[in-house]
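Worksheet: the structure to be examined is printed underneath.
All protein chains of the complex are present and in place, except for one that has been dropped.
By written order: A and B. Residues from 1 in each chain.
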Amino acid sequence: MMKTNPGRFFEDYSLGQVLEHAVPRTVSGGERALYHALYPARHALYSSDAFAQACGLKAAPIDDLAAFHVVFGKTVPDVSLNAVANLGYAEGRWLAPVWPGDTLRSVSEVIGLKQNSNGKTGVVWVRTRGLNQHDAVVMEYCRWVMVRKKDADAPAPETVVPDLKTVLAPGDLVIPEGLDFTGYDFTLAGEPHRWGDYEIGETIDHVDGVTVEEAEHMLATRLWQNTAKVHFDLTFRPEGRLIYGGHVISMARALSFNGLANAQMIVGLNGGAHANPCFAGDTVKAWTEVLDKAETAAPGVGAIRLRLVATKGGEPFVLKGDDGRYSPEVLLDLDYWALMPL
Amino acid sequence: MMKTNPGRFFEDYSLGQVLEHAVPRTVSGGERALYHALYPARHALYSSDAFAQACGLKAAPIDDLAAFHVVFGKTVPDVSLNAVANLGYAEGRWLAPVWPGDTLRSVSEVIGLKQNSNGKTGVVWVRTRGLNQHDAVVMEYCRWVMVRKKDADAPAPETVVPDLKTVLAPGDLVIPEGLDFTGYDFTLAGEPHRWGDYEIGETIDHVDGVTVEEAEHMLATRLWQNTAKVHFDLTFRPEGRLIYGGHVISMARALSFNGLANAQMIVGLNGGAHANPCFAGDTVKAWTEVLDKAETAAPGVGAIRLRLVATKGGEPFVLKGDDGRYSPEVLLDLDYWALMPL
Partner (left out) sequence: MMKTNPGRFFEDYSLGQVLEHAVPRTVSGGERALYHALYPARHALYSSDAFAQACGLKAAPIDDLAAFHVVFGKTVPDVSLNAVANLGYAEGRWLAPVWPGDTLRSVSEVIGLKQNSNGKTGVVWVRTRGLNQHDAVVMEYCRWVMVRKKDADAPAPETVVPDLKTVLAPGDLVIPEGLDFTGYDFTLAGEPHRWGDYEIGETIDHVDGVTVEEAEHMLATRLWQNTAKVHFDLTFRPEGRLIYGGHVISMARALSFNGLANAQMIVGLNGGAHANPCFAGDTVKAWTEVLDKAETAAPGVGAIRLRLVATKGGEPFVLKGDDGRYSPEVLLDLDYWALMPL
């Protein structure tokens, strides 16, 4: 009997199937320190217990994207080991902060299936939930991937394409319990710009860049226990190790501090595309477009919807060409909601 | 007076000599996070406090091999600074888990000496013990190294070759207090294969590989406070920095998760050989052969004896050539006992 995990193929998925992903993970100050070593992360709420406490939280949470990576990493052996492409994200929500000492695990449900017309691949939609040791859902998101069939003759499942929101409504966002920005310290946070200072349509060039190295993206990707071969094994992919898309997300988000230091907490992920692959030696830069703004019920807390674009060269604010395709320098196009002091 | 440590030469050792190694080390969640960033480690018992507690432990211990590296690293300035070759290991046992917050130190006793016929080098056998802050021995192992003489005219010591077990008997293994696999969660652990599913003689190709980078092995080796020059200084070794053998052990063990996810705890090290040197750029892969199986007194816990082989290319399951020598692609040949749910 074969002992290693061959991964699931398209015909191995069925609608409503629940995948309990393996290897729960306890996070600590170690993961936080590594996150700050791997990315130029500076958002004060995640850097300082004292700052977080002044905002009504019990301590600095683990970075929202670190929580996402931990939850995501667990799904790789069950969802994307035989994936041909990572097609999209939707309805991502952070429902509760993750604290040092918490143990996270992930569960996914298959919510959509569609065999491609070539008969060789199909699209699988899953809704993934990350749970802590108290079985509380700390985050959830939908993701769809193109997966190979093992047996081209396997019958096609009934096509079910889930009806996913293209954008979360402000009312869908969950504000962490106790969050209060009325006494927010803009000086310690690093920038004076408050929610009211940003206008819909405004664009920000985050200016800074990081030329990425092989050792760094592998450290990061392993830390999230994402073990997809393409990120690690040059004999498997002699043309170059592909950098985990989440590494680009975290790098771009951290770079966006310069101009968005007060976009403290990520609470919603409306969508995202890994437009082009990233390799060691690329210099990642980022720019942002303000897409929307909304008020929230929490004291002093506004929500801001941002398009975060990571590039590996080229001019800022160029997203797509005349053909409607992403420019070759664009690595990431991410649409998210963050919380900001009013 | 010379202030730097020249290391010990062969004539500096005497039978029964006790070496109290320097620089005790407190380990924390930081070491655990780094271990997971440096190696694709996924064994659930070391990743999740909740999983470890469900197995009867108070929390997730520090990885067994991390404990080994910390204990081993302290011996380098006293044992292997002038070593020509690391010849072997035997009678390695993990006697108690290491928890975050524990402080480890190492003590070695010289248990064997044999001058080589060339008169220029000799073999030194030591038994090393790692102790925690309560002076409890957490692990022990024997190791023998070939060491240079400083003065070729120094008299040869009486030859004493210790009688070391080539294999630990199942009764020699110490099962951590409280360990109970009767309620073991195979889904969270990542694979369904239990102790009864493995057959003696069975071989497993662990499939995954990691192309190693300079920055990674140096981070790891420093973390264990192993400061042997050959691993760090290109002016000392212009032909390439040699990767610490323990880095290969941890990499191979982590890769073996894929097929041996339930070989949770390492409790015995029967022997090991660093067959060929490893350098940055090599892609490390691993395969395993099941050598033996045994029952234990702990509830639901079986012991399995495994040969773990790390390679840098070539086909799996090839260990030695017709001449009885290790194939040039073989990096490591390790013989250990692990604990697995029945």
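Operating definition for what follows: a contact is a pair of C-beta atoms (placed from the backbone, for glycine too) under 8 Å apart; a residue touches a chain by one contact, two chains touch by 3 or more.
Fair warning: this is a prediction, and the values are worked out from it, not measured in the lab.
S.K.: Have a look at B:S14, B:Q133 or B:T159 and name the one touching the chain we're not showing.
M.R.: Checking each option in B:S14, B:Q133 or B:T159, the one touching the absent chain turns out to be B:Q133.
S.K.: Identify the residue among A:L15, A:A37, A:V174 or A:L342 that touches the chain left out of the display.
M.R.: A:A37
S.K.: Can you tell me which of B:Q53, B:N86 or B:T103 touches the chain that was removed from the display?
M.R.: Touching the chain that is not displayed is residue B:T103.
S.K.: Which residue among A:A215, A:A228, A:I266 or A:V301 touches the omitted chain?
M.R.: Of the candidates A:A215, A:A228, A:I266 or A:V301, A:A215 is in touch with the missing chain.
S.K.: So that we can see where the missing chain sits, which residues of subunit B does it touch?
M.R.: Touching the missing chain: residues 1, 3-5, 20, 22-31, 33-34, 77, 100-101, 103, 105, 133, 213-216, 218-220, 222-223, 225, 227, 229, 232-236, 241.
S.K.: I need the residue numbers on subunit A that touch the omitted chain, in ascending order.
M.R.: 28-34, 36-42, 44, 47-51, 60, 100, 187-191, 193, 197, 204-211, 213-216, 219, 258-261, 283, 313
Methods note: only the chains that are shown with their structure count from here on.
S.K.: Through what angle, to the nearest 5 degrees, does subunit A rotate to match subunit B on its C-alpha atoms?
M.R.: 120
S.K.: Between subunit A and subunit B, what is the gap in Å from one C-alpha centre to the other?
M.R.: Comparing mean C-alpha positions, subunit B is 36 Å from subunit A.
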